[in-house]
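Here the complex is missing a single protein chain, while all its other protein chains stay put.
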Amino acid sequence: MIWTKKQRDKTQDLMQKSGDAGRSLMDDAIERFRRNKAAMGSVYVLIIITLLSVFIPMLWPHGIEDMSWEYISSPPSWGAFHLFGTDGNGRDLFVRVMYGGRVSLTIGVMTTVVALIIGVTYGTVAGYLGGRVDGFMMRIVDIMYAMPLLFLIILLVTVAGPNIYLVFLGIGAVEWLTMARIVRGQTMSVKRKEYVESAVAIGLTTPRIIRRYIVPNVIGPVIVFVTLLIPTNIIVESYLSFLGLGVQEPLTSWGLLISQGATQINTAPWLLVFPATFLAITMFCFNFIGDGLRDALDPRER
Amino acid sequence: MTDPILSVDNLTVRFKSPRGILTAVDGLNFSINAGECVGIVGESGSGKSQTFLNMLGLKAENAEVTGSARFLDEEILNASPHVMRKLRGNQISMIFQDSITGLTPHLKIGRQLDEVLIEHQNMNRADARREVLEMLEVVQIPEAKRRLEMYPHELSGGMRQRIMIAQALLCKPKVLIADEPTTALDVTVQARILYLMRKLKAHTQMAIFMITHDLGVIAGLCDRVIVMYAGRAVEMGTVDDIFYRPQHPYTKALLQSIPRLDSDPSERLLTIPGNPPSLSNIPVGCAFTPRCDFAFDRCRTDRPLLQSAHGTPDNAQCVACHLKDNAA
Partner (left out) sequence: MIRYIIDRLMGAIPTFLVIITGAFFLMRLAPGGPFDDLADLPPEVLANINQAYNLDKPLLTQYVLFMKNAVTGNLGPSFSYQDYSVSELLAIGLPVSIKLGLTALTIAVIIGAIVGILAALRKNTAFDYTIMGAAMTGVAVPNFVIAPILMLIFGIYLKILPISGWNDGALNHMVLPVTALAIPKIAIIARLMRGNMLEILRSDYIRTARAKGMRESVVITRHALKAAILPLVSYLGPAIAAIMTGSVVIEMIFGLPGVGRYFVYGAINRDYPLVMGIVVFYATAIILLNLLVDILYGVLDPRVRQEKTP
């Protein structure tokens, strides 16, 4: 969604190259990444946001559903510890944004894990078996690429009703395509290596070879792609929640908070501004990290 | 003797990079006369192409070019982009090695050729087309009319290289710089292109620079040779000097690394051990010291200057090596 096809192809290409790279090339890449201030800064900011969203809901004096009648839609103030103000029900926005972050980040990670499992399995199988099976499996991927994937998720939600686990599954189930392509390419190149041939020669079974030799070798490039899939999925979740098709009250997420804020923008703009800022900062961080990884792996690009 | 058509004095090209300053070309001096062909030999990265690209103002943004280059007694180094543009492709033409990517893929061949004449000679399209067809005959392209309506990917590598040559010759330049024009081609095509170049040389008064790492090309085409190593000229001389009386250990090593028909096939081909130095870290003395079998203390500290090899000023052969002084 955030990626153009070209960037995607390039990254795929890159990732395939990086998997083969020797130890020292990988070290070089890490070194280049460390020198990238924007990317390293982003890593720290993300860690801080994660820690805040994990611990603030536990430690903050206001709970996420505590309503206070004295403070209905009140602007940010230090006095009653309503740092980000309160919403129309007198609930503290600060703790809700942190809690929403917890949900959004979790969904971002979980959906990526789902996509990872499907994509890696699919890609290794297609790449390893090759031939007609591979042709057929990749044709399906091509067909799905042509779809507006968000619409498919919405269709899924319509069919089964809004349900947070369904959102997990739905997003993961449609966002694995690129992953499968990367893994397939990588598998095809690993497959021809001597150690795999010798594993075949000594009679190891196919599933065992895939698990023991192929998967460990394709995991490197996949990790890089994961950094780029998490923000995409967070946006997808926010989009769904914004439309009322994702996370439902009393649970909350950045998308849902933004949606509620958007309706009260003329009376209580802070309700939009704070969750939106957190979402945007997170997106920036992931983007910087993604760019950083790309540059680190391909020094030719300035 | 007449004045040289192009003379280069102390040409230096440096690049600013995150890893420090890279010296790609280091104080180069040479000149060329009309009708002469000068070969530039050296390994990749020895600054052969950079010399000419930067001389013609086709430099990278981070390049710094100093020294002097005079074309028909006019200074062209760091001349205004406008002046250089009028010169390039008109008075001084350049052919590049990679003909596959060297032509614009989405423009028809004819268009790419016409535009040179339209730009430099103010011709109209019809006149330009006529000239182009004539030129294609010179470079021996069959069915020229039909080829002009084709796109680069529809032609063979040899054909594209001929188009490149034709394109460079359209304005009858005084200087032609051929940057490895045959490297990407297979041997039979290579031979035909070289034959063509030889004919051109014989029939025009063009001065030709032949940049290559293939000594065979030099032997067949050039009058004089400049041997470059790490951005410096290490030896200069006539083809005979270089092939029969090489003075610099690097030149000798280069010559020994060519397979010969009359050599014993069981004998191993000599290679030069080691790698060329990194351009950001060229040795203080002679750049070839680390790979040189004959290096001694002075080579590590003093940079040898290019000087007459035989002590007589009328002899053109020059070499930059301390062994020369020792022998004397």
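Just so it is clear, A and B label the chains in written order, and each chain counts residues from 1 on its own.
The criterion applied here is as follows: contacts are C-beta pairs under 8 Å (C-beta built on N, C-alpha and C of every residue); 3 or more make two chains touch, one makes a residue touch a chain.
Everything numeric here is computed off the predicted structure, so don't read it as measured data.
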Of the residues B:Arg14, B:Lys48 or B:His120, which one touches the chain left out of the display? B:His120
Residue among B:Ile21, B:Leu107, B:Ala191 or B:Ile258 touching the omitted chain: B:Leu107
Of the residues B:Gly89, B:Pro249 or B:Pro276, I need the one that contacts the missing chain. B:Gly89
Contacts from chain B to the absent chain lie at residues 53, 56, 58, 81, 85-90, 93-94, 96, 98, 101-107, 115-116, 119-120, 151, 153-154, 164, 167-168
For chain A, which residues touch the unseen chain? 1-2, 4-7, 140, 143, 146-148, 150-152, 154-161, 235, 238-239, 242-245, 255, 258-259, 261-262, 265-266, 269, 272, 276, 279-280, 283-284, 287
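Here is the rule we use: only the chains that are shown with their structure count from here on.
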Whole-angstrom distance, CA centroid of chain A to CA centroid of chain B, is 52
